[in-house]
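Only a part of the assembly is drawn; its chains keep their places, and the rest are absent.
Labels run A and B following the written order; every chain starts at residue 1.
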Amino acid sequence: MDDAVLENIFLLVLVTLLSVVQNVFFALKVEKECKANTSKQQCAGFERLSCATRNCMDTYPTFLAVMWCAGICLSQAPAAFAGVIYLVVRQKYFVGYMGQTCQSIPGFLFGKRILFFLSLMCIVGIINYLLLNYGGNDYKGYIQTITQAASTLLLLP
Amino acid sequence: MDDAVLENIFLLVLVTLLSVVQNVFFALKVEKECKANTSKQQCAGFERLSCATRNCMDTYPTFLAVMWCAGICLSQAPAAFAGVIYLVVRQKYFVGYMGQTCQSIPGFLFGKRILFFLSLMCIVGIINYLLLNYGGNDYKGYIQTITQAASTLLLLP
């Protein structure tokens, strides 16, 4: 596709690639654990790993969809930044997964705040587009500045 | 991205956001059931809920991909309409999931008709593009009208 399109999405593509690398890392972890799956204790470890991976994978399409929508509707830099933070949260979730039963720890639906922020970006972007189209006002410049400032708030624990 | 692009996809973005909200609702349901997971009977309930969520999640990327392709290839209004109906069907499927074993009820692959309709839209859109490019005919106007009329047929039970 031409470069005008690429200009608006190349950060999103980079974050997507990063998430794919993380997915492959998760899958390789499970595969390695699976091959060493002999004793009883390791079996529980495999169960946990497999469960953590499944939780991560279940929310993956949701995350991708929201990130791309937010990036296309409003602006790509905050969306990609939120995406990177989501990946960090996911990594921490995967490493620290210590639940006894499947999906029993509080962090089952991790990254709720980031998904909420990205959804908000989508909605603001669409409202801005509708205002521009039917009302004649264009707040996109202001909104992008505010969004970029607000995205740093995601860094708060 | 610029507004010319947004004009053609903002309905799709809205449906995607709606589906994300539904996904979060499913996940919260499972999490809530999981925390109250003490007696034997509730455990079966958790199994069922978890299974219903997994079935929904397994078809989620397929649905997103087909809806976006249909919206981009042909026109967004019928695609978004079919997407909303798909979400309603999914909600009904989730609420009414009463299977004893995993994926054992007839509605395992729910929304087949909607997926078929969306796939058809993609194919028609591509054929129309190829005809336009190599044959010089452009039936897009007619096809969009027919599609919009046909999409109401999805409302039939």
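Throughout what follows, a residue touches a chain if its C-beta (ideal position, glycine included) is under 8 Å from a C-beta of that chain, and two chains touch if they have at least 3 such contacts.
Just so we're clear, the structure is a prediction, and the values are computed from it rather than from any experiment.
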* **Total identical subunits in the assembly as filed, 2 in place** => 3
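Criterion: only the chains that are shown with their structure count from here on.
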* What rotation angle superposes the Cα atoms of chain A onto chain B, in degrees to the nearest 5? -> 120
* Structure fact -> dist(centroid_CA(chain A), centroid_CA(chain B)) in Å evaluates to 21
* Could you please specify the touching residues of chain A with respect to chain B in the complex? => 5, 8-9, 58-59, 61-62, 65-66, 69, 72-73, 101-104, 108-109, 112, 115, 119, 122-123, 125-126, 129-130, 132-133
* Asked: Can you list the chain B residues touching chain A in their complex?
  -> 1, 3, 5-7, 9-10, 13-14, 16-17, 19-21, 23-24, 27-28, 30-31, 34-35, 37, 50, 53-54, 57, 60-61, 64
